[in-house]
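First the structure, which I've put down as structure tokens, then a few questions once you've had a look.
Missing here: one protein chain of the complex. Every other protein chain is in place.
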Amino acid sequence: MIILNGGSSSGKSGIVRCLQSVLPDPWLAFGCDSFVDAMPARMQESDGGIVFAADGTVSVGEDFRALEAAWRDGVVAMARAGARVVIDDVFLGGAASQQRWRAALGDLSVLWVGVRCESAVAAGREVARGDRPRGMAALQAGVVHEGVVYDLEVDTTRTESLVCARTIAARVG
Amino acid sequence: MIILNGGSSSGKSGIVRCLQSVLPDPWLAFGCDSFVDAMPARMQESDGGIVFAADGTVSVGEDFRALEAAWRDGVVAMARAGARVVIDDVFLGGAASQQRWRAALGDLSVLWVGVRCESAVAAGREVARGDRPRGMAALQAGVVHEGVVYDLEVDTTRTESLVCARTIAARVG
Amino acid sequence: MIILNGGSSSGKSGIVRCLQSVLPDPWLAFGCDSFVDAMPARMQESDGGIVFAADGTVSVGEDFRALEAAWRDGVVAMARAGARVVIDDVFLGGAASQQRWRAALGDLSVLWVGVRCESAVAAGREVARGDRPRGMAALQAGVVHEGVVYDLEVDTTRTESLVCARTIAARVG
Partner (left out) sequence: MIILNGGSSSGKSGIVRCLQSVLPDPWLAFGCDSFVDAMPARMQESDGGIVFAADGTVSVGEDFRALEAAWRDGVVAMARAGARVVIDDVFLGGAASQQRWRAALGDLSVLWVGVRCESAVAAGREVARGDRPRGMAALQAGVVHEGVVYDLEVDTTRTESLVCARTIAARVG
């Protein structure tokens, strides 16, 4: 199992697709985006769910946390059942978010990867994507890494996704 | 847990979104589409993966089956961990597909729902969607239900998704 | 040239795709969605642009109107240059919206098609789609047809998109 953590627009999804391409075995990819897609639409507007404010702030409620915990357990169960799984996540809670994964993982081995990107560059890529509220990239660039411990860090500021993916792949199997 | 089975363009996704809207508790939705999205892109072109032929035939290989089994275990684990989960699937193997789910579910209770749609109507909706290979709807309309046992069946041929969803919701909780 | 008018979730896009499929010649399809996609993202949040309120209300400003007028002229120019063009639009201004098209069309012949759908059914399909603000369908179902004159009307409440498309196609060429 590989877990990538990085802020919005830091380039996680591109790295994941490259990883799936360069790794010889088939890996399943899940992430916070696919989890949010699996939730009822109304959870994106309610206090108990996840709220993306116009200024880029993201806040999550208790119902969200409860579903996310069950989702995390399920993803770990896929890995225990033999699937190779790569996760891209945004540790809004920094070290506390990593701790939640650790509790779910138990003794399952995982490669922790930090995906860094300079705040100004990530903010520019947010504009280029055009599908995210402005400000998320800058707000998340630093805080998601606070207190998180990695086996490996990549930085997409000046390194292409495919090159980052090859660096990560070299550490797998 | 709710498992919907029906052919391509029978209206499963629309029913799922309506279910998530009408059910008072938040339900997570997963399905064969989100599973295929989680696989490496190259699995959609390889013998071991899933191949969507131009005539609408879908064939799956061993690597696909192995990943799918792990995914199924993980989705069931989410439900065991307390999440309410609704699945939309296409039982290409009919009764054998249902049996695979049963093995994964163990003693977990599930509501089995068949989603029917007359072949000609589903084929027309396939044209209207424009994002599926032509022919899938007609090829799958009948075979996916062969030998499958349901708690409840809905038919989208002349009934709206929201009405079908309310019928299903009335059987939950 | 064919111009379809109907409220949100009345089924215009599905009919357009079916029309493109059943008409023997290739037709280009444009509509208010593709026009909105062509605008700067910030036009969807500004007073001069288009605002989709949470209650389903849509309001448009002067900058939007000016760009839309130029876009309309350009689409008509495509038809004058020999392309077959089908438009799907939402006449938020009813007869006034039709008059704007008439001014742009000049002597170019067009088939005016009204796409009706009962308000409650369109509202249900809005839930099933899950990608539109709730309430747009109900708010627009009636007003977009006020004072508009059609060559042909179809009703998707109980008629499939493909059948509606065949009815329209029979009037072309």
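Labels A, B and C are assigned to the chains in the order they are written; within every chain, residues are numbered from 1.
Just so it is clear, a contact is a pair of C-beta atoms (placed from the backbone, for glycine too) under 8 Å apart; a residue touches a chain by one contact, two chains touch by 3 or more.
Remember, it's a predicted structure, so these values are computed and weren't measured experimentally.
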Exercise. Looking at C:54, C:81 or C:149, which residue reaches the missing chain?
Worked result: C:81
Problem set entry | Of C:66, C:96 or C:170, the residue in touch with the unshown chain | C:66
Problem set entry | Those residues of subunit A which, in the complete complex, touch the missing chain | 11, 14-15, 17-18, 21, 121, 124-125, 127-130, 158, 160-163
Problem set entry | Hidden partner chain, residues of subunit C it touches | 17, 20-21, 23, 26-30, 34, 37-43, 48-49, 63, 66-67, 69-71, 73-83
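Here, only the chains that are shown with their structure count from here on.
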Seminar exercise, completed: Comparing which residue numbers subunit B and subunit C contribute to their contact, where sharing over half means same and under half means different, the two sides are same
Exercise. CA centre of subunit A versus CA centre of subunit B: separation in Å?
Worked result: 27
Exercise. How big is the gap, in whole Å, between where the Cα atoms of subunit B centre and where those of subunit C centre?
Worked result: 32
Seminar exercise, completed: By the touch definition above, subunit A meets two or more other chains at residues 41
